[in-house]
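Every protein chain of the complex appears in place save one, which is left out.
Naming follows writing order (A and B), and every chain is counted from residue 1.
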Amino acid sequence: MLELTDITKTFPGVRALDSARFELRGGEVHAFMGENGAGKSTMMKIVAGLFAADSGTIHLDGQQMRFANPSEAKAAGIHTVFQELTVLDNLDVAQNLLIGREPVRLGGAWLDKPALYAQAESILRDLGIPLDARRLAGSLSTGQRQIVEIARAVAQNPRVLILDEPTSSLGRNEEELLFSLVARLKAAGTGIVYITHRMSEVFAFADRITVLRDGRHILTDESANLDRPTLIRAMVGREVSEARHEGAARSAEIALEVTDLRRGQDVRGADLTLRRGEVLGLAGLMGAGRTELARLMAGIDRPDAGRMMLFGQSYAPASVRAAMLAGVAYVSEDRKGLGVVLPLSVGQNIALPSLSRLSRRGWLSPTRLRAFATEWMGRLGVKARGPDTVVGTLSGGNQQKVALAKWLATAPRVILLDEPTRGVDIGAKAEIYALIRALAADGTAVLVISSELPELLQLCDRIAVMARGRIAGDLPAAEATEETLLELAFHEPEAA
Amino acid sequence: MSARATARMADLGLAFALVAIVTALLILNPAFRDPANLMGIGRQVAILGIAAAAMTFVILMGEIDLSIGAVASAAAVVTALALAQGWGVWAIPIALAVGTVFGLLNGALVVALGVPAFIATLVSFFLAQGVALTLTGGQTILFAADWFRSLFATGSFLGQRSAFWWLVAVFVLMVWLLARTRFGAQVRAIGGDAEASAMLGLPVARVKLMVFTLTGALMGLVGMILIARIGNARADGAIGLEFDAIAAAVIGGTRLGGGYGSIPRTALGVLLIGVLNNGLAIMNVDFNTQQVIKGALVVGVVLIDRWARGKGGTT
Partner (left out) sequence: MTTVAALRMARTRRAAALLRDLLPYAALVLVVGYFAFASEFFLNTRNFERLVTDSATLMLVAFGMTMVILLGEIDLSVGAVVALLSVILAQLMAAGVGWPLAVLLVLLAGMGIGGLNGVITVLGDIPSFITTLGMMAIATGLAFVVTGSVSVAIMQDRFLDLFYDDRLLGLPVPLWIVLGAFGACGLYLNRTVAGHELFALGANQKAAALSGVPVKRRKITVFVIMGALVAIAACLSAARLGSGAPGSVPALTLDAIAAVIIGGANLFGGRAFVSRTLMGAALIAVLNNGMVLLNVNIDAQYIIKGLIILLAVVLERLAAGAR
C-alpha cells in the first residue's frame, strides 16, 4: 500500500538515508527498527511531509506522491504521532482532538460547539478512552496527552498511521489502551508503522519487521521468522575491525562516585563510579537518561535524591560554576544549542568559562585573552583563521574542538563528554579520540556518552550501559561486544 | 489545582475586586451614585474597551502591539482633516484604511521578517506619530460634521450614546470571532504553541497577519470615536491607549506569552479600569495618580499570575 523506494537524504555532513526502502501493507503492524541514528525518524519525517527527500519515490496505493508539508500528507491519509507532542495545553481535549477540522456551519462562519463536544465525546467513547472532553490538556499527565495525540490521528481514519516510540511515556493502562486502538485500526485495514526500542512489544504486536542501519535497508521479514539475537545482529551488523584501545593500567583512585541518583522520570536510581585516568563509556538507547545523568553531575540540574562523591568528598554542586570550580566540566551533546555560542568568535567562546580566572580584579586584557585563545586553538588543532573567526562559520568538527577547548581550558579533573563526535568528520574524529586518550593519560577522569557502540569499544577502558534511568551493567571494553551492550541496553526491568 | 479551576478563581477574584470597588464608591461618594455618572462610565470605556478587545487577540496569539495609540491618533487626525475638507462619508473608509495599513505593516514585519513584535510595532508607532504630527503641525484640527459625531459618539439610542453601541458591536464581533469561529480557535492554538500549530498544519503566518491587520482596522474605528466624542483631533489624542489596553487585558487574565484569555474577562478588566478611573476622578484623585495605580496594578497582576503558575524552568 505504501512503498518508499531508493530514498536518499543528506544533511550537512551526514548521509542520513542511503537508497533506503520500506514497504507497508494495509492491515499490518510493521515494526521499524534500528540503532540510534540509523535513519528511522528521518525516513518517517519524509513520509509525513516534514522533510523532502533528495531522491527516491513514495507510492501510496500505486500512485506516486510528493508531500510539501504535513497537511498534504494528512490529506493523503498519512498521520504521524511524533515523540514531540503537539497537544496544546491551553485547549481542552475536544478542541485538541478536532483541531483544524472543527465542525462549522454557515460556510465556516459559525463554530458548532455542541457538535464539537458531541463529536469529541463520541470519538472518546468509540475508542474507549476514559477522558473528559472538556478537560484542559494542560492538566493531563504526559501519558494521557500522548493518548490524546494518538486518538487525534486514529479519529481521522488514517490509511497509514506512523507511531514513533508511542509507549515511552505511557503507564500500563494507557499502554493497553494503545494496543487496543492499534488492533482496531489494523482490523479496519490501516497500515501501521511502529517505531520502538522495546523488543517485547515488537514480537508481541508486529506482523513484520524492517531493520535499518546507517541509512540502509538491512532486512524485512515476518516477525515469526525472526528472533531477538537475529534482530540485534541485524541492527549492529558492522565488521568489528577497528583496533581496540589497550586497557591501560587503571588507577584505583575514585574520581566521581554516584549513588542512587534520581531525578523525575529520567534518572531513577543510577549508580556509577568513575576513576582517575580512565575513559568510561556510557551507552544506552535514546531516552535512557544518559544526558540527564550527566547534567546532574555537572551541576546543571539538581537531583531529587541520591549522593555524589568527588575525590572522596561530598559533592552537591549548586550551579555550573560550582561544578566548574570543583573541577567537573560537561561538554553538551547539543553543540549548536548549548555547547558553543554560534554568533560569537572562537576566542570569546574558548575564554567564556575561564574569564574570571583570566581577569585581574574583573579586568581583562585583550592581549592576554587572544594569547589564551590562540594557545588553546593550537593545542586542539582548531582550524580557523584566528581567534576572531565567528564559530558559526566553522565546520562541525572544528566547532566541537572549540567546545572541548573551552572546557579543557578550565583544567577539569573530571570531564563529561556527551556525544563528542556527533556530526564530526572522520579526520576530526580521530583527532578527538587521540585527545581524549591523552587527557586520561594525564590523569583526568573522562566519561564519554555515545550512541555509536564501535566508538565506545574503540575508545574506552570500561563501558557502562544505561537503560530506563538506571545503570543496567558495566563491562571492561575488552570483554564487551556490540551484542552484549545492546542486550543490556534493551534490558527491561520489571516496572517498579 | 487544574488550570480551569485557577481561571475560575481568577474570575471570582476579579469580579470580587470590581464589586468591592463599586460598593466602596457607592457608600463613600454620592456623586458616584448619580445614575448619570453610572451611565457615563459606559461611554467613557468605549475607546478603551475596543482597544482592549483587539489587544486581547494580539496577546492571546503570543504577540504584543505597542502602536495602537499612535495608529488610532493618526487615523483620528486623517479623518478629521478629511471631514474638515468636506469629504463627507469618505472619511470613514479613509479612517479604516489608515489603521489597516499600519496593522498590515506590523503583521508583515513580524511574519515575513521575524522582527520581534515589540520592535515592529514601535516602528509603526514612530511612523504613525510622524503622520499625525506632520499633518497637524502641532495644531488641533477642528471639523464640523454633526452626522459623524452623532454616528460615532454623541448620538443617543435606547438611552445610551452611540459610542457605547459601537463598543457593544465590537465586543460581539470579537466574542464571535474568538469563541465561535475556526479563526478564533487557530488564534488560541497559535498562542498556545506556534511550533506545534505549524506541525498540525495550521496557517500560522496568515492568522498572525490577520490579527495585526484586524487590530489596525479597529484602531481606525477608535480614531473615529475619539474625534466624534470631542469634536476635534490632536496628534497625541490616543497616545497611552496601548498601555491602558494592555492593562485591561492583563487584569482580565489574558496571559502574556499567549494561549489564555477571553473577551468577556477582558470586559471585566475594562470595567474595573473604567470604574477605577471614574471613581478616582470623582474623589479628586488626579489622572496622574491613576497612572501610578494602573502601572503598579499591571506589574502586580503579571507577577501574581507568574507566581501562581509556579516558576518556569529557567536555568
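Note that a residue touches a chain if its C-beta (ideal position, glycine included) is under 8 Å from a C-beta of that chain, and two chains touch if they have at least 3 such contacts.
What you are looking at is a predicted structure, and each value in this text was computed from that prediction instead of being measured.
Trainee: Give the labels of the shown chains that the missing chain contacts, considering the complete complex.
Mentor: Result for the missing chain's touching partners among shown chains: A, B.
Trainee: Which is it among B:I27, B:V89, B:I119 or B:M283 that touches the chain not included here?
Mentor: In the complete complex, the chain left out is touched by residue B:I119.
Trainee: For the chain not shown, which residue from B:G88, B:G130 or B:P264 touches it across the whole complex?
Mentor: B:G130
Trainee: Among B:I64, B:L178, B:M199 or B:A238, which residue is in contact with the omitted chain in the full complex?
Mentor: Of the candidates B:I64, B:L178, B:M199 or B:A238, B:I64 is in touch with the missing chain.
Trainee: Can you tell me which of B:A24, B:L142 or B:V292 touches the chain that was removed from the display?
Mentor: Of the candidates B:A24, B:L142 or B:V292, B:V292 is in touch with the missing chain.
Trainee: Touching the hidden chain in the complete assembly: which of B:V45, B:L109 or B:L271 does that?
Mentor: In the complete complex, the chain left out is touched by residue B:L109.
Trainee: Residues of chain A in contact with the chain that isn't shown?
Mentor: Touching the missing chain: residues 300, 319-321, 324, 330, 332, 337-344, 348-349, 351-353, 355-356, 359, 362-366, 406.
Trainee: Name every residue on chain B in touch with the hidden partner chain.
Mentor: 64, 66, 109, 112-116, 118-120, 122-123, 125-127, 129-131, 133-134, 136-138, 235, 239, 243, 246, 250, 256-257, 286-296, 298-299, 302-303, 306-307, 311-312, 314-315
One rule holds in what follows: only the chains that are shown with their structure count from here on.
Trainee: Can you list the residues on chain B that touch chain A in the complex?
Mentor: Listed in rising order, the residues of chain B that touch chain A are 2-4, 179-182, 184-185, 188-189, 191-193, 196-197, 199-202, 259-260, 315.
Trainee: Flag every residue of chain A that touches chain B in the complex, lowest number first.
Mentor: 50, 69-71, 74, 82, 85-91, 95, 99-100, 102, 104, 108-111, 113, 135-136, 138-139, 300
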